[in-house]
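With one protein chain withheld, the remaining protein chains of the complex are depicted in position.
Chain nomenclature is as follows: A and B, assigned in order of appearance, with residue numbering initiated at 1 for each chain independently.
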Amino acid sequence: MLIVRIEPREFDTTSTQGARAHLRVLGLAAVVPLLVSLLLGGLIFLSNGIPPLHGLHAFFIAPLSDRLGLTELLVKAAPLALIACGLLFVFRANVWNIGAEGQFILGAIGATGTALFLVPQDSPFCLPALFLGGVIAGAAWAGVVAWLRAHLRVNEILCSLMLVYVAQLLLHWLVQSPWRDPQGYNFPETALFESSLMLPILVERTRLHLGVLFVVPAVALTWLLLNRSLFGLAISVAGRAPRAARFAGFSQKRIIWMTLLVSGGFAGLAGAVEVVGLTGQLVPRISPGYGFTAIIVAFLGGLHPLGVVAAALLVALTYLGGEAAQVTTQLPYAAAGIFQGLLLFSVLAFGFFSRHRVRFTRAVQRPAGQVLQASANLPANPSANSSTNPRVDL
Amino acid sequence: MLEISWLAIALTIAAASTPLLLAAAGELVVERAGVLNLGLEGMMLMGAVIGFIVKVESGSWFVACLAAACVGALFSQAFAFFVLTLRANQVAAGLALTILGGGLAAVLGAGYVGVSLAPMPRIPVVGSELHPWLGLLEHSPLFWLGLLVVVGVQWFLFHSRAGLVLRAVGDSHDSAHALGYSVLKVRALAIAFGGAMAGLGGAYLSLVHTPLWSEGMTAGRGWIALALVVFAFWRPWRLLFGTFFFASVTILEIYAQGFSLAVPPQFFAMLPYLATIAILVFLSSAYWRGRSDAPAALGKTFAPPY
Partner (left out) sequence: MEVCGCVFVTCACFMATFDVSPLLEIRAISKRFGDLTANDAISLTLRRGEIHALIGENGAGKSTLMQILYGRITPDAGEILLEGKPLAAGTAAARAAGITMVFQQFVLFEALTGLENLRLGLGNGMKPRALRDKALAFAERYGFWVELDRRVSELSAGEHQRLEVLRCIMQEPKVLIMDEPTSVLTPQEADGLFETIRLLARNGTGIVYISHKLREIRALCERATVLRRGRVVARPDPQKTELDAMARAMLGDDAVALADLAETEDKATGTLSAVPSVPTMPSVLPPRETTRLFVEGLTLPSVHRQGVGLSDISFSVAAGEIFGIAGIAGNGQNTLLEALTGERLLPHGQEQAIRLQGRAVGQLGVLARRRLGLATVPEDRHGHGAVGDLTLKENILLTSTHVTHGEDALVRRFACSGGWLRLRRAGMVAEQVLARFAIQGAEARGPDTLARKLSGGNLQRFIVGRGLLHAPDLLLVLQPTWGVDAHAAARIHQALREAAERGAGVLLISQDLDELLALSHRIAVLARGQLSRPFICADFKDSPAGKSELRHALGLLMTGLGGTSTNPDREKVL
């Protein structure tokens, strides 16, 4: 009988040999699931009567062949990276905010509301005020979740998600009734902002705007806070071992509040940037699901700020590919979801194969000599390894 | 006649609750086995699109429902593979399943948008011409299947040995493993059942509820079904109340739009989601929390000792 054995794999990264082996395995574990998901994607193209290579080319390569495509990639990656940065805080704290979509929408609403009603047009502070409006609205929407989670102990997965639907309906109502542009020929849109309330365009005849650069300080700040501050340590501890957090005196409630507010604030900022930098008005489809896709980005980036940037670019490509494929291969735009789902599954597989080795053995009893070649290192206390904490195990 | 109209409304509501009931009953079994499958929405969409396609192509209602259930079960095994074999985080894998399912269903159903179907025939009730009340009992077979599933799950969990093993696995996978039960096998089967039920629930939407296919037609019902399991405290018969309540909130929205009230329709559309949150808040009070039967191993990854 063939027996499959799964064993933990650990590397002694202090030696160059071990570090090299570690890198090799990491590389393999990253490439193989990616190839598998490309293969599956190709099969789906094939089943729709599209030659797989043609489909993949249209999806992943063609969009990047010109300047416009490249700038569009950045324009789409920026909100993803911003939201994902915020999600790092909650996910590391084991708080499952999956309602970033709603917080993003609220950010857009907040920025628009500030622009329409609150700021005088010619003030030098009006642009920052728009972003502040977006951040506050996004954080407030997440604050509802925080309040429900921290004080009433309601499951944050479900209530953050329910608030997404509420946010969408709120947006629809706003653009259809009270905020609709009176001169807008009855389209469900708000009036366009004054040009002084828009972010400047960086590259002529593209949509690349200044807001894309917000990602740089956001990533830096996220890294610093997560790795070098007491807040970051408290998040790590609370996410991995809630009892240890209580023992250390880190208040669970405060961590829930802070992480959710930060994550909502980042999502709100992304929503504001989208309105102020790109559309210049509030439209019903302000988000093509950025808030959900950012969850994939956060995981794909290994819950690390720099990883998030790379992941955001990759996932933004699936959006461009979805748009391109809609034109060239007549696939629905939602096909992007296939690749996003496959990517997320690849990350999960990557996490497993980089941490475990799978061995096929034929018999239980074998000469001892063979066994001694096994090089898998195990921690001295197996109990620590088999402990089941609900943390993100990637 | 007034009584009949109330009864008619109640039965309409009950019929509208069927997809929630099916999906939630399946998820309840999955969670009782200690697995949190957040991919309900994706599995429902897959079931909806496949059921619709198979009905259009084959013309058989039975084959369509069977196909929807099978696709749901098969699709759920992708989740099972990642969560059980690869020990992936259940929340992340469930989200991946939802996103993947939404995308796949959209692509598969792209050619069927706008195709319309006659709704599924109802099971005739003998003697329905004698009394109008009996006529109200005529419903699609899936409606009765939904009720049957709840009864079946209740019996299975609390009166069969296999159900006992399943609850044991959900309570402590380490103990179950130590006693020689195959935790992964039990969980994989439970996940497959949950997938099949979600597929059927999706098929109800595309075959009975609104007999047509549109992208994202589940509109968050998968997530509400998840909340319903919490609402039911992981006890099957209580699902009946929960689904009825949520379906009535949805129906209220339709009726309210008919009355053309001053309140914008979007606010009525928010009701099911707000009601979900309200119910979760209500149940989170200390009194109810103590009476909940949440499986102890819910959401935890099982790694057998090597």
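As a working rule, contacts are C-beta pairs under 8 Å (C-beta built on N, C-alpha and C of every residue); 3 or more make two chains touch, one makes a residue touch a chain.
Given the structure is predicted, the values throughout are model-derived calculations rather than measurements.
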item: Given A:Ala241, A:Val283 or A:Leu313, the one touching the chain that is not displayed; value: A:Ala241
item: Listed residues B:Leu66, B:Val165, B:Ala256 or B:Leu274, member touching the removed chain; value: B:Val165
item: For chain A, the residues touching the chain missing from this view; value: 3, 5, 10, 12, 14, 228-230, 232-233, 236-237, 240-241, 243-244, 246-249, 251, 364-368, 371-372, 374-385, 387, 389, 391
item: Absent chain, residues of chain B that touch it; value: 161, 164-165, 167-168, 171-172, 174-181, 290, 293, 295-296, 305-306
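Here, only the chains that are shown with their structure count from here on.
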item: Separation of mean Cα positions, chain B and chain A [Å, integer]; value: 28
item: Interface residues, chain A side, partner chain B - complex; value: 5-8, 44, 48, 96, 98, 148, 152-155, 157-159, 161-163, 165-166, 169-170, 172-173, 176-177, 292-293, 295-296, 299, 330-342, 344-345, 347-349, 351-352, 356, 382, 385-386, 388-394
item: Residues of chain B defined as touching chain A within the complex; value: 38, 42, 78, 82, 86-89, 91-93, 95-104, 106-107, 110, 215-216, 219-220, 223, 226-227, 230, 264, 266-267, 269-270, 273-274, 276-277, 280-281, 284-285, 289, 297, 299-303, 305-306
